[in-house]
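Following this message is one structure expressed as C-alpha cells.
A single protein chain has been omitted; all remaining protein chains appear in their positions.
Chain IDs A and B follow the sequence of writing; residue 1 opens each chain.
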Amino acid sequence: MPIREEGYYNWEGTLSKSKIKWFPIFTTGIKSVYKKRFSKLLFATASSLFFVFLIALYVSSKPELKMMSRLVKMISSDALLFRTYYTNGFLVFMCAMISVFAGSELISNDLKHKSISLYLARPLSKLDYITGKFSIILFYLMMFTLLPGLLLVIFKVIFTGDFSAGLALLVKSITFPVVISLFWASLMLMLSSLSENGRFVKIIFFVAFFLSQMIAGMFWGIFRNDNFMYISIEKNIQQFGSFVFGTPLEFRAPGWISGAILLGLTALFLLILAYRLRKVEV
Amino acid sequence: MVNKNKIKTIYNFFVKKLLRAKKTKFFILFSITPLLIFLLINGIKLLYNDNLLAGHDFFKNGGMPFFFQFYIQLVSLLFGAAVLSDEIDSKTLIYLNTSPISKFSILSGKLAAYLSVTFIIYAIGSSLLYVTTHFNGILTKKNLLALLQLEFAGLIAIIAYSSLFLLFGVSLKKSTIIGLVYIFGWETIAQILPGTAQKITLFFYLNSLTPIRIPKEKGILNISISQPGFAEALISLLLFSAIFFAASVYIFKKREYLLADHT
Partner (left out) sequence: MGVVIKGENLSKWYGNVLGLSEISVEISGGIQGLLGPNGAGKSTFLKILTGQLKPNIGEITIFGEPVFNNHEIFHRIGYCPEFDAYYREVTGWEFIRFKSALFGYNKKETDDRALKALDKVGLTDSKERKISEYSLGMRQRLKFASSIINDSDLLILDEPLRGVDPLWRIKIIKMLKEFEAEGRTIIVSSHILAEIEAMTNNVILIHQGKIFAHGDIQEIRDLIGSHPHRISVVCDDTRGLAKKMISDDLLRNIQFMDSEQKVIFETDKRDRFFDTLTATISGSGISVSEITSPDDNLQSVFDYLIGR
C-alpha cells in the first residue's frame, strides 16, 4: 500500500457512470413523501377500497353469504372487476389526492428555493430531472392502482380458483392504470412548474378537477348531449376504462375519444412542463 | 392595544401587494368562468337556431352552486389560510413580529386586506353574471335587491370561510389539505348525514342568506332540517367568524413560529 503524506493527494480510481441518473431524485422523493405528516392516513384511506373489493371478492366466491350483493354483481366478471375498481369515483378522487400530496411541491419548491439550477449543475439533463420527479408521483399512484389491481387478480384466483381473463385482459389491466397515472402525474407536475406557491398549485389542481365536472354537468344538463361529458376529467377516465375493458360505456359517445383526450392532454402538459423548465437559467 | 392607524397601514400595504399578485389575476378570470360558459352556451344555441337558455335558470342551477359551493370556498381557502401561512413560508413574518404592532392588529389588518381583495374578485364575477343573466329587467327593484343580497351573501360567506381558514393557517401546517378536505369532504358529506350534522357546516347557514336557495342533496333516510331564517343565519355566521378570528389571535399570540432551522 503506498505511503501518503497528510493532506491532498490525487485519487487514482475511476468514476463509475450511473446508468439511471435520475434514480437519486426518485429515491429521495419517495422517502420525503412517506415522511410527510398525514401520509399514512392518506395511504390507509386510499387502500381502503382495495380491502372492500377484497371482501367482495371473497363474498362472491361464497354465494351462500348473500352480502354486498350490489358490489358482487358489479365484479361478476374479470373485466367488470378491473373496470369497477379502476374507474370507481372514490379511487379517482384518491388518485387526485395522492397526486396533490406527492406532487404539488415537487417543482414549485425547487422554483421557490431556486434549486433547479443546482440539479442541472450536476451531470443531469432536464429530461433526467423531469423523469426523476415524474417517477415519484407515478410510484405512489401505481401503488394504489396497479398494485392493488394485480393483488385482486391473485386473490381472485386464490378464492375462486378460476381466472379466465387471458393475457389480453391482463395487459389491459396493467396498461390502463399506467396511462391514467401518467395523466395525473403530468397534470400535477405541469401545475407545479407554473408557480412557486405550493398552496396555489394544490388549489388550481382541484379547480381543474372539479370545474371540469361542473362544466360538463352544466352543458349536459342544458343540451342533453353526451358529447359534453368529454369535458369532465373523471368521466373521461371512466369512459376510457369502460372502453379498454370492453364493458358498457359511461355515456353514449365513442370510448376511444376519451383515451385520445387523456393522452393528448398528457402530451400537452408535458410540453408545457418542458417549456417552463427551458426558461430556467443554469 | 388597538392602533387603528397601524391596522390601516397593514391593510393598505397588503391590499396593494395582493392586487398585484398572480393568484389574484387568476381568480378574477376564474370568477367570470360561469359568465363565459353562459355566453358560450347561448352562442351555440344561436348557431343552431335553438331557444336561448333562460338566464335565471342558468344562474339558479349553475351560477349559484358555482359561487356558493365551490368558488367562494376555494378563494377563501387560498387567501384566508395565506394570511399567516404566506408570511411563515416566505419568512417575512419576522418583519411584522419585530415591529411595535400587536398581534391582533397584524391579523386584523391582514385579514381585512385579504377579505377586501377576495370580495372584489368575487363581486366582479358574480355581478357580471347576474347582470348578464337578468339583463332584461335588471333595473327593476326586485332584481337590484336580489343583486345586493347576492353580494351581501357573498361577503358574509367570504368572511366566514376566510376566518375559518385563517384559523387553519394559524394553527396547522397542512392547512390547505385540511381546508380542501373540509370543503370537499365534510361540507359535502354533512349535507346527506341525518341529524344535525348539517348545522356544523357554514354552508347550512349561508344557504339562508342567498337570494336563491341552492338545492341540497336528499339526506340518508330522506331527513333534512329546515333552513334557519335570514337573521338567525347571519348572526350565526358572524358569530362563527368572530370565534374563529378570536381563536386565531389567541393562538398567534401564544405560539412560537420557527421560520428557519435553528443555529
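One rule holds for everything that comes next: a residue touches a chain if its C-beta (ideal position, glycine included) is under 8 Å from a C-beta of that chain, and two chains touch if they have at least 3 such contacts.
For clarity, every value in this text was computed on a predicted model and none was experimentally measured.
When the full complex is examined, the chain removed from view is found to touch B. Summary of contacts with the chain left out: across B:33, B:61, B:102 or B:188, the touching residue is B:102. Touch with the chain omitted from the figure is made, among B:21, B:155 or B:214, by B:21.
Mapped onto subunit B, the interface with the missing chain covers residues 1, 3, 5-6, 9-10, 13, 16-17, 20-21, 90-92, 94-103, 253, 256-260, 262-263.
We take it that only the chains that are shown with their structure count from here on.
By the touch rule above, subunit A contacts subunit B in their complex via residues 37-38, 100-101, 195, 197-200, 202-204, 206-207, 210-211, 214-215, 218-219, 221-223. Contact residues of subunit B toward subunit A in the complex are 22-23, 26, 30, 33, 37, 41, 44, 53, 58, 61-62, 65-66, 70, 74, 77-78, 81-82, 85-86, 89, 173-174, 176-177, 180, 184.
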